[in-house]
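All protein chains but one are shown in place.
Letters are used for the chains, namely A, B and C, taken in the order the chains are written, and counting of residues starts over at 1 for each.
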C-alpha cells in the first residue's frame, strides 16, 4: 500500500531479527477476547488515490461553496480573500510536517515565525504579550476567564449579553466544572450596546467582565467605560474579538483598557473551513500577567555561540511539567493556522490591513443603506464595522433557508443563534467583506424585497 | 503593487545614487518616436488578486473539464491520474524557481533528478542514453529526423502513414528549411499496420524511417521487421511513442531494434493542460550516437572533494557554445515536466507501471467489445493498447460535437486529424485509461447507439 | 545565513496585496471607535514575503526531511492527497453556520468519519467537536462526571498511573477531581492488585494509557475495566497510542468507556509545527448520552441534521453536558483523516498497526545489546521502544545523546518521558518508514550511544551541524522577551 514502505521480504527479515515467528507474536499481550482475526468487518478495504479523491469530491460537491453564492454569513467566521502565497507557504513540508518545536536547534523556522506571530497579535490587540495561539476564539475566551480566576482569585464572571452565544455556552459549560459562577444575559436588542446594564452587574466578587467588540449584533461598545467600571471593582476586562480585520479600522481593545484580549484569528489567512481548524488569539495588556497565561509562549534568547535564537519558554506553566497544577490542560496549539495568519498579516502589513478594513466597512455601509431601503427591513445598528443586524417581520431562519435555494446565503439568523428566544426570530446578522460585490448586495436586496412583500 | 518591493522613498534614494533626476533619464536612448508618455492605452490597469482570480475562474468555467465528462480523447494526449504528491513536489520553490543548472554546486537537486529521469527514460525505451527532455513529442520527433540526417549524412525521410499527422506536419514544416525530402503517406485503414508498404519505400538514400508505436490508429506495428529492413539499407529506425504507459505492457522500441526512440511523456505526471507544456522524450539505443544528440544531457562526475555530483555535460553540441554549428537551436528543455514525470514514475515503479498498463488495457478491451456490439459500429484494430479506432457510417466529427453537448467526449475523429481525406470521415479514435469507468463506457455506447440508429 | 525578523526588514508603507484605496472622506459608522494610532504592523511585497518564509522553513526539520522517531507523537507520513482534498471548495469555502441544506456533504464527512471511529474502536458513540487530544481528554472526563452526576453519585477521585501523559492529571484536576497515582509493576505495567485495592465508591474513573507510555500493552486491561466497572467507576483510555492497535484491537472490547483519538497521530493529519490537532472522543453506551453539542444525526431519509442547542431533544440527546467549542470541531482535519482511512481501508489500517509494532520491536531488538532497555524482558513492545541512560559515562545525559542524533541528521526521540525510567528515551518509528531508513538510523543511534558510553565530550556541546547550537533556555525564562520591541 502506498503509504507503507515495508515489503514482505523486509517483514520476514525483521521478524527474524526480533526472533518472532509472525507478527501475531508481537500482539501476545492482547487479551484473547480482544484479538481480531481479520480486518474489521463492515468497513471498506483499501482504495487507490483516484477512487478516494472521487468519493471525497462527491461529498464536496454536495455543499454550496461560498464562491458559488451571494454570501453574507458571519457571526464569528468571516470570508476573506487569502493570497495564494499563504497556502503555498503553509504547504512547505518543513512547516507542515514539523512537530512542536521542542528541539529548538532544528526548529528555528517554526519558532521565529511564532515570535513574529506573537508580536503581530500583541500589536493588533494593543497588548504587551500574546501567546503562540489557542484552539479557537471560544476556547481562548474560556481560558481568559480561567486566567482571571487565577489572577483575581474570584469566581464570579460577568458576561455581556452580546457575547457570541456559542462562546457564552463554552464558558458556561466549563464553569460548571470549576465552580465559577456565570452572570450572563440575553443580548438587549437595541441600536447601542447596553453598557449601563452590564456595568450594573459588576460587583466586588467579579473576577472579570467579558465583552465582545464588535459584539454579536455587530455593534461597537465603548470598552473604555467598561474597563473603568471593572477596574474600579478590582475585576479584569476581557475583550473578545471575532473579526481581527475590524482592528484595522477601530481602536484596539488594549488601548481601551482591556486586560486580557482574546479572539478568533480565522479571518486572516485561515479561511472558513466549516468551522475548523481556527485560530485562538490570546494576549495580555500588561506583562505582569505573563506567568498566568495559558498556552505556549515563544521567547528570544541566544545560542551557545551567541547567535539570536528562539525557544518555547515559561513551560513551567504547562501541563507536561506541572501536571495537575498546570494553568490549563491545553497542549496542542494552532501552529499551522498561526503561520497562515502571520504570512497573510505580513503580506497585508499596516497599509494593507487598513485598506482591507476600510474596504470592508465601505461595502458594509453600502449594504446597510440598501437593505434599509427594502420595505419592511430595519437596520438595528447605530454603529458597526462589517456586520450588522437587520430586523423584519418574518421568521428569519426560514427566510435564510428559502433564499439558500437560490444560492443566496443571506446571513445568520438570530433564531439560529438563540433558538429559545422568540423575540429574536425576525433578526438577521448580515456580514459584508471585500469578497462581497455590489451585485451580491443587489441580489440580496431584491430577494428580500420579494420575500417580505 | 504586490510584486514590486520598491517604495517611492527607495526610488528617490536610488535615483540620487545614480545621479539621475527621474527614471525617464534612464530611458534617454529610446528614440523619441518610440517614447510612450503613459501606460499603454486599451489595456486595463492593475488589479488585485481576488479580481484576477475571478476573471480567470470565469474563463476556466467556460471549458468542459475532463473530470466532468465521459472522456475518451487521446490521439497523442492521454488523461491519467497523477498522484497529489507529484504536484506538491514540483511546487517546491527550490525546484519551481530554479534556473537551468549552470552552477552545479547549488543545483544538485535539479541535476540529480535529471540524471534519474534520463535513466528512467532510457530503461523505459530500452535505450542506452536519454537526454534531459525536449519541448514535446512532436519536436522531439523532428529532432530525431535531423539527427538521423547528421548521422547518416542522407536526406530522405520515410514517414509511416500511421505517424500522428501533427507530428508528420511538424517534420514536413522543418524539412522545408533543411532540404530533407519527406516520403510520407496517408495511413492505410486496416486491422494491421501496413509494414510491407512502408518497407517498400525504404531505399539507399533513406536516412531514417519514422514509425509510431502504438500508431495513430492504436495498432501495434512489429518494429523488429521494420528495423531489419531499415538497417539493411543503412537507414536508422526512429520509433515514436505518444503513450508511455503502453510500454508497461508492450516491448520497448529499443529492444525491437529502434535506433532513436522519441515520444511524448505527458501521460506520466504532466496532465492534459490543453496541449502544453508537455514533455519530449529522446533516447538513443547505442551510446555511440550520444554526441549527435540534441538537447541537454546530465552526467555523473565528482567534485573537488571526491564526492559524487552531477553536471550538464557535452555542451559542445549546444547552441550557446557552438552557435551556428550546434546540433539544434534548442535551448530550454521541459525541466519541471521532467521532474513531474520522474516523481510519478518513481511512485509507480516497475510494479505500478505494469499494473497501470494492465488496467488500461483491460478497460480498453472491455470498451472495444462493448462498442463492437453497438449496431453499425466496427472496431478496426486487431491489436491495440489503450486506444483503438472504430468506424461507422456517419460523420464522426459531427457525432463528436453532438455528443459533447451531453458531456460525452467520445474520442478524436479521424476527420479532425485528416480534414482532407473524405474516406476517414466515419472513423473515431477512442482512448480508455484507468480514469475511465465502466459506467463511462456504457454512457458512450448508449449515446452512439442512439445516434447511429 | 541569519534570517532577520519581519520587523527588521519590513515597513508600514509596503504591502503585498493590491487593495482599493478607500476615499478617507467616505461615511463611517464606526460610532466614535475609529482607530487613530498606528498598529505597527510590518508589510512585505510578495517576493520578499515568500522568500522570508521559505528561508525560515529551511531552518526546520520535518517528516518530509527525514526520520522523526519522537515517541508517543506518531510522526508518520502526511499524505498529500489529504491536503488536496481538504482544499476542495465544498469543504474549505463553507461557513459553519450555513443552512444545513447547503452543507450535507460537509456534515456527511463528519458523519462518515464518526462511523469509522465507532467501528474501529468498537464503541457506541463519538463526540466530534474536541479540538485536540487534551481537549478530547477533557471531554471524556466531563462525560464521566456528567454521567455520575446524572445518577447522583458524587465521586471525588481519579486514578492515574504514574507513567501517564501530563495532560491526564491536568485534565482530571481541571474537571474538579482529586488525582491519585497508581504505581507500575516491575514489568512496566499497571499494578492490578494495587489498583483493585484502591478502588472504591470515591473513585470516579481510572485514566489509563494503552498501549502505555512504556510502549507496552496492558495485558490486564480487561480485568482492570471489569474491576473499575464493578466499583461503579468508568475507564478513560488515553488514545495517544492508538496507532499500535488500530484495525487489530478494539478498545471497546477491552471495556473502555471513553477514549480520545488524536487524528494527527493515528490518522496522519499534519502536525503543522504544533497544531492544529483534533481529538474526537469515542464513548461507551453508558457515556454516549452525555457527549457535548453539537452533533450530527442521520435520519432514515438520509438527511444529516446538525443538532445544536435547539432540537437536541428530537434526537434523544438531551443530557449533553454542554458545548466545548464555538463550532463543530476540526473539519479540515476530519476531511484529511477520512481521506486517510478510505485510502487504507480496514485491511490497510490493520497493516499500519502491524508495521508500526514490527518497526518498533526491530529497533528494540537491534539496540538492546548496547543500550539499556528496562522492559526488554517484558515481552514485545508495541509501537515504541523505551530505553534508559543507565550506562552513559559521567557528565553525559540523554539530552546529549539526543543532540548528537541531530548531527547525524535525525530528529531525536522523546526524552525524559515516561518519568518512571531514568533518562528515558522513547523511540517510535511508525509504519511509514522503510527498513533501509530504520537500519541507517540504528547504525547512527548505536554509534552515538557508544560515544555516550565512552564519554565522548563533544556530545556535551552537540549539535554542531544544526542551524543553531544549544539555546539558552534559562535566559529565555528568566528575562522573557516574548514580543519584538522597536529599537529607539
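One rule holds in what follows: a contact is a pair of C-beta atoms (placed from the backbone, for glycine too) under 8 Å apart; a residue touches a chain by one contact, two chains touch by 3 or more.
Keep in mind it's a predicted model, so treat the numbers as computed, not measured.
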{"item": "Among the chains presented, those that the missing one touches", "value": "A, B, C"}
{"item": "Identified contact with the non-displayed chain, of B:243, B:259 or B:359", "value": "B:359"}
{"item": "Residues belonging to chain C that touch the chain removed from view", "value": "1, 9, 18, 45-48, 50-51, 54-55, 58, 63-66, 76-77, 79-80, 343, 409, 432-434, 436-437"}
{"item": "Residues of chain A in contact with the chain not shown", "value": "1-5, 7, 9, 46-49, 83-85, 87-88, 93"}
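Everything below uses one rule, namely that only the chains that are shown with their structure count from here on.
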{"item": "Centre distance in Å when chain A and chain C are each reduced to the mean of their C-alpha atoms", "value": "20"}
{"item": "For chain B paired with chain C, centre-to-centre distance based on mean C-alpha positions, whole Å", "value": "46"}
{"item": "Residue numbers of chain A (touch at least two other chains)", "value": "2, 49, 53, 57, 67, 83, 88, 91-93, 347, 434"}
{"item": "Per-residue overlap in chain C, given as positions that touch at least 2 other chains", "value": "11, 13-17, 19-20, 44, 46, 50, 54, 79, 81, 83-84"}
